[in-house]
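What follows is a short report on a single structure.
All protein chains but one are shown in place.
Coming up: subunit A.
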């Protein structure tokens, strides 16, 4: 009995940290509608800065708590700086571009933190005066964790006072309810947003600094916490502080007891929980329906099938690509094979984002399912490559049919979070189902047979299959299927009123996009000779998203261009410098600021302007 009580207390302590971070995220989202990926980076920076300050002054209680506060303030200032220097220029851009920009910041912060504090995990000093433990029902419990447990409700109370008893808080709430109206009443949104970013980031920094005595400070803290915080925010209801508090408590307990009851599926438990909550309560526990979730983009101009020479451009490109092996060496062919595969991943994601307005945060799941589909066929059934490659889109398509059925019942950011949840579920199944998938050892020895083992031969095979799939996706965009998908995105109301079953159509599109990504995954498995759970992990989904947005979502060539540019930047930059994350992050930020329509969109505008002249 006492053991369970202590486990319960541990859950509460974990919930306190979770609440600090997710309250900041939900405040920022509530006011600015920005999905701030960099929030996790601020948490990590808070931990690193806190570590440094505590190392120096943390021997006395004043020094320790002063250091924590200082770290939190410093991170808050960085958040305000990001608002002034970056986000402020993007409020008129599609919401997804703001997300992309914050992801650029994530990459930059990773390299800066690695340069400043090194790649080693850092163990921090424990809080003076709180080093010991107390006996609770004959079980020892860390004193520091008891303080954390008390801190959660205190912060909630302070935030409540701030939002309900101060003029600034009232203005923030007004802006949360109705941005335009608040602006019309003379509230300067820019200054308000700067303040909100300061507050939200400071909370993330506080959460990070408070973790120093509890766990090692690492360079992987950012992504882990931001995904968890998103889950809390979505479960609680976007923009709801109380919701975030309740959700933190629930998830803290879920993690504390989940590990006892279901040790096999601990990783997936939180995401299963979120999926169940969203299916039962579409807007989270305490969210409201009118909180319009972010949309992909303004509809944009009509898609026009290029006339004349432009009409043959895709075929021409394929023909040129087919000739490359005559001049290029093995290394170039390997990179180009990957580019073609990633182009298919990006194009299939673009079908959802660009045409359907459905922003998926979990597209890597289907890429990974395809890769595993092929690899499992080889490993367990000794299947020949053609059969294994056929299994790839099939398994991914079935997975997408199942996940899609749930996902398309929600829209906007809730859709995005459900796709993320299913991707995490797929990832943890692969990661923890050791007997079948080999867990994190992956599956090795997935090589093409002799006739396709040459770099050129496999490149041609990839070009034929992925190129064919790309052409099909392109045709589909101009065919009734793509038009219907756009109709549902432009106006679901009108689409339903002219006989279109929007949800069913989105479901089918989800399955189609999933199988296309699955084919890419199968091709990738044989290109690399092995598969690992990381293929389905969050960073791969984010990469795909970056490719699509970088290229531009309003053109069909965008994702292909984006995939090529992104992958070349990544591989080439990585070989040239240790600072590739910094470079890539800065490039993303510059691209977002300079080309809000993406590279392909920018090129098209340039072309049209020249044509008009």
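Things worth noting here:
Everything that follows uses one rule, which is that a contact is a pair of C-beta atoms (placed from the backbone, for glycine too) under 8 Å apart; a residue touches a chain by one contact, two chains touch by 3 or more; residues count from 1.
One rule holds in what follows: contacts and distances are computed from a predicted model.
Between the names "Na+/H+ antiporter subunit B", "FecR family protein", "Branched-chain amino acid transport system ATP-binding protein" or "NADH-quinone oxidoreductase subunit N", the one given in UniProt for the chain missing from this structure view is "Branched-chain amino acid transport system ATP-binding protein".
Here the missing chain is touched by one residue of A:350, A:486, A:528 or A:567, and it is A:486. For the chain missing from the display, the contacting residue among A:8, A:331 or A:478 is A:478, taking the whole complex into account.
Across A:320, A:497 or A:611, the single residue that touches the chain missing here is A:497. Within the complete assembly, residues 299-303, 305, 472, 475-476, 478-484, 486-487, 489-491, 493-501, 505, 508 of subunit A touch the chain that is not shown.
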